[in-house]
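Taking it in order: structure first as structure tokens, then the write-up.
Every protein chain except one is present and positioned as in the full complex.
And then subunit A:
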Amino acid sequence: MANEKRKKLTPVQQEYHLFEKERETKRPIVRNCVCAFLVGGIICTIGQAISYFYMYFFDFTEQTAGNPTVATMVFLSMILTGLGFYDRIAQFAGAGSAVPVTGFGNAVISAAIEHRTEGFVLGVGSNMFKLAGSVILFGTFSAFVIALVKTIATQWGGL
């Protein structure tokens, strides 16, 4: 827990925190990083292969191959989520399967499957983006801020 939060606690609670922390199983950070690197790398390699596939066999350029590649990756992620594999891969891979676009697809699809029992409108419709919604909001917002910074820097900063 963050330090500033700990300061609000009573001395007895603080003492217990340290007592408990000593006995807690630590997250295997090195192992997690290695797994995330490997699995994330594999997913990106597959993505790159699909991207080449679209460029060589269809009429896509390096710029335009992005869209069908993302769609294919999300589709694969949907299949794996629906069959119940993606969460197992994720427990092993951590950030490796969460950060690529397949993780985004998984967040949307898993929520949609989960809330199917509450119907299409109140269930699937309103819950589909409950995990991915904040990714979309803050992703768009940070893109806007970066664009703003870039515009100011190039227009008036003389860069």
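Going forward, a contact is a pair of C-beta atoms (placed from the backbone, for glycine too) under 8 Å apart; a residue touches a chain by one contact, two chains touch by 3 or more; residues count from 1.
Note that contacts and distances are computed from a predicted model.
> Not counting the visible chains, the remaining one has a UniProt entry; which protein name from "NUDIX hydrolase", "Transport permease protein", "ABC transporter ATP-binding protein" or "Stage V sporulation protein AD" does it give?
Record says "Stage V sporulation protein AD".
> Looking at the full complex, which residue from A:T25, A:T61 or A:Q155 touches the chain that isn't shown here?
With A:T25, A:T61 or A:Q155 as choices, the missing chain is touched by A:T25.
> Which one, A:I46, A:L76 or A:I113, makes contact with the chain that was left out?
Per the contact definition at the top, the residue touching the missing chain is A:I113.
> I need the residue numbers on subunit A that touch the omitted chain, in ascending order.
Against the missing chain, subunit A presents residues 1, 5-6, 9-10, 12-14, 16-17, 19-20, 23-28, 32, 81-82, 84, 86-87, 89-91, 93-95, 97-98, 103, 106-107, 109-111, 113-115, 117, 131.
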